[in-house]
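Note that one protein chain is taken out, while the other chains of the complex remain in position.
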Amino acid sequence: MAHEVIFEAKHMHKAFGPTIALKDVDIQICRGEIRGLIGENGSGKSTIMSIAAGMQPATSGEMIYKGQPWHPKSMVDSQHQGISMILQEANTIPHVTVAQNLFAGQEQDFSKGGLINMSKMYKRADELLKKFGITNIRGRDPIDRLTFEDRKLIEIVRCVTDDTEILVVDETTTALSHEGREILYKLIHKMTEQDNKAVVFVSHDMDEILEQCTDLTVLRDGDIIGHLTREEMDAPDAVQKIRLMMVGREIGEKYFREDFTPSHQEEVALELQNISFGPIKDFSLQLRKGEIVGMGGLSGCGMHEIGKAAYGLEKLEKGQVLRNGKPIKSCLQAIESGIGYISKNRDLEAIILDAPIQTNIVLPSLTALTKGGFIRPKDEKKLSDAQIGAFRIKCGSGKQYVNTLSGGNKQKVSFAKWTAKGSDVIVMDCPTRGVDIGVKQAMYALIEEMKKEGKAILMISEELSELIGMSDRLIIMKDFEVTAQLERSKDLKQTDIIEYMI
Amino acid sequence: MENTAAVKVFSKDWFRTHGAALAGYGGVLFCIVFFSITTPLFGESIWSASKLSTLISDVIVLAILSVGAVFVYSLGSMDISIGKQVGLYATIIVAVTNSTGSLILGILICLVIAVFIGIVNGATGELLHIHSVVSSLVFMMVLGGISTLIYNNMGSRNVALKSFDHHIFKNVWLMVIVLVVEVLIVTFLFNYTKFGKNARAIGANPVAAEQSGINLVKYKVIAYVIMGVFVVVAAIFQMGYTGSASDSTGTGFEMNVMVALILGGMPLSGGMKSRVSCAVLGSFTFSLLNVGLPMIGIPVNTVNLIKAIIFIIVVLITCRKSRGVLPR
Partner (left out) sequence: MKILKKIGGTLMLPVGMYIVMMILCYANGKMFFGTWAMWKTLSVDIAVSITCALGIGLQFKCGRFDFSGGAIMLIAGILAGNIARDSGNNVLLMVVLALAICVVLSLLVSFLYVYGRLPIIIATIGMAMLYESITCLLYNGTGVNLVPNMTLRVFATFPMVLIPLVIAIAIYAFYSYFTTTGKQAVLLSNNQQSAVNIGINENKNVIISYIFSGLLFGLATIIWLTKSIHNASFSSLTTVGELFSNILPVFIGLMLVNFCGDTIGIIMGSITLCLLNYGLKAVFSNETGAAIATIVTGIFILMLNVVSAQGMNWIHMIKKAFKRKETI
């Protein structure tokens, strides 16, 4: 493996107003390596690479690329010179063609004096797709017809050219299907092993990083904490060590539940009876009090839709959702009967960012708070403060706006809505996504607490370790059908489950 | 880290959250101070009894409309049919009063129509998945056409109250009382009941509001109906001032409402920062400029120019989006 340094950053400092994202960071990337960058939210791992890739300028510091000082003007400029970055959010542009997406920002290459030649663009697009081995997509295809995973593939194709020397993959794999991930892994291994390029892999996901990367750098709070070589990554206590470096303190042994026996009360809290809607046919589930039922699968398997159906958000063609014997046909009925729902698009659907914490927490409970036709502000505050205390939400007061909170505290607000309402059944979709390890630990403790109180929990998640660690019963779905139902046990391993998912 | 955050909350974030309110109050205060000082120099003080009553008469219709419109604007939508509604209601009230002698009957008919329009405006957006402004645009055109047809049918450009003594509606004290009562009612509904809270939640994030159990159709309809009722009240005063109504009554009122609300600091996208005070402050700023500027010798032609410049200055202070992509 060659060790030529291709990129170096010295004394990188980045501040967003009062928030400091990077504090005097030095980093070196070498050819032929797949460098993992791991860290919590706010650690700076995405920031440093986004500066390298031209998305934003540093506040101070210098960068050296291929031996020359490096000052990219934009992402397109950076890409032309060899550093490309694939972003985490969906970065394709809808309602236009694949080719327009592939060459967005580079229209000058196809135009003379402001006049654009679209057929030239389509031809180049087809050539490019063929080179990547993508045979089912043409340049003229409207991008709206592509699946979510295929759209991510188009983003990857857009970023990687022959001139690419460094590819930065920023938390992209969660969006990809299994095949997409395989294409990506093949690509990065080819780039580093055969073409002597470099890849920087930014992620949260411990398992994936340990599997794919050759070296690992850990960041925390804008600083680099340490490096691990491949041997150190293969050591048996690597996960613990890395977690310690990421969080900065001993978080203790306890993470998920410590017991390994499935348990629940007798009474059925929520029942889905032979429900069919869209591509889902004849799905049944009984959720009992004091039980945590986990649902897992690849992102398109249908489990997210089941969650919505359980909350009355989907129009059922057949079957019904029953709570205490009564059918649930709308989410208002669901709420009134004691069901709560936390959407996986937390920032867009589960909470209102442009609103105070208090408003968010009391929102489902407004009817209950109405006494004699009006709502006393004192009652609202009491209800909200009780939750803020119980969840230890870090804020100045209940009047603070939610968009000023950290990811973990936002998640706490979305939980607090339902505990304030006193919901006995909670459907949570990806409850710890994007949340730091320390907060995750607190949430798992909270969920276990809720289980002990007799609440029924339906936990839908794309993180297998979380599902194995927390569920009493685990349901795996694939292509809108249930492929496995597994009971909680000490011997349950991720590898067993993956077979049912793919 | 949280403690420092709490301290910083007061400086820049505080301004960002309260900037709009600041501009709303600031605008009115500035006008009050400015005109208190300058108008006496040109003859009469703006606070003299006669000028004050001119001020109240000028502001009353706009203020009633704006306060009612707070509900709809907090949803993040707007109603551009308000002007034509006022015109139509004024016409109906005059016509019905002339033919039946009963003012109340005319008002009741208008209320029924207003509730109907409110229901349609509120419901069609959600149920048919079209932009809610579209249905109010349609009403604007339809009502405008109907109004013209009515006047063509009657053969004259305007109608006047024949038997009814409308001077009661010119009484300034009545205007003040009605306005105060309206502000109290709307403030109560807006801040202390779920009607207002849900409306603001819908404006802030309709998907999250829906998932928190808010029935979008129901609360949108309620917001529009509440506004509709006050449009009728405003029409009564509009008609009452002159005792007549014409084909062009109400033209441009919806734009005045929009300008008044913006001057008062109301966010056009609705949401949590909507306040009833925006409507009151903005309408008064608007009217103070209308009444005060001519008093200090500004020719009529130039009044609009100054209003426009002040509008632009106020919005640059309150609505500026400093970071990120261009606002929509």
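Some observations on this one:
We just call them A and B in the order they show up, numbering each chain from 1.
By our rule, a contact is a pair of C-beta atoms (placed from the backbone, for glycine too) under 8 Å apart; a residue touches a chain by one contact, two chains touch by 3 or more.
Being a predicted model, the structure only gives us computed values, none of them experimental.
Seen in the complete assembly, the chain not on display touches A, B. The residue touching the chain not shown here, chosen from A:8, A:77 or A:126, is A:77. The chain that is not drawn here is touched, among residues B:137, B:185, B:217 or B:296, by B:137. The chain that is not drawn here is touched, among residues B:170, B:218 or B:307, by B:307. Residue A:111 is the one among A:59, A:111, A:404 or A:465 that touches the chain not shown. Taking the whole complex into account, chain B touches the unshown chain at residues 128-131, 134-135, 137-142, 144-149, 152, 251-252, 255-256, 258-259, 262, 268-269, 300-309, 311-312, 315-316, 319-322, 325-328. Although one chain is not drawn, its touching partners on chain A can still be listed: residues 54-55, 73-77, 87, 89-96, 100, 104-105, 107-108, 111, 114-116.
Here is the rule we go by: only the chains that are shown with their structure count from here on.
Measuring from the averaged C-alpha position of chain A to that of chain B gives a distance of 44 Å. On the side of chain B, the complex with chain A involves touching residues 2, 4-6, 8-9, 12-13, 17, 188, 192-194, 197-198, 200-201, 204-205, 207-215, 271-273.
Per the touch definition, chain A reaches chain B in the complex via residues 17-18, 311, 313, 331-332, 334-336, 341, 343, 348-356, 359, 363-364, 366-367, 370, 373-377, 394-396, 400-401, 404, 417.
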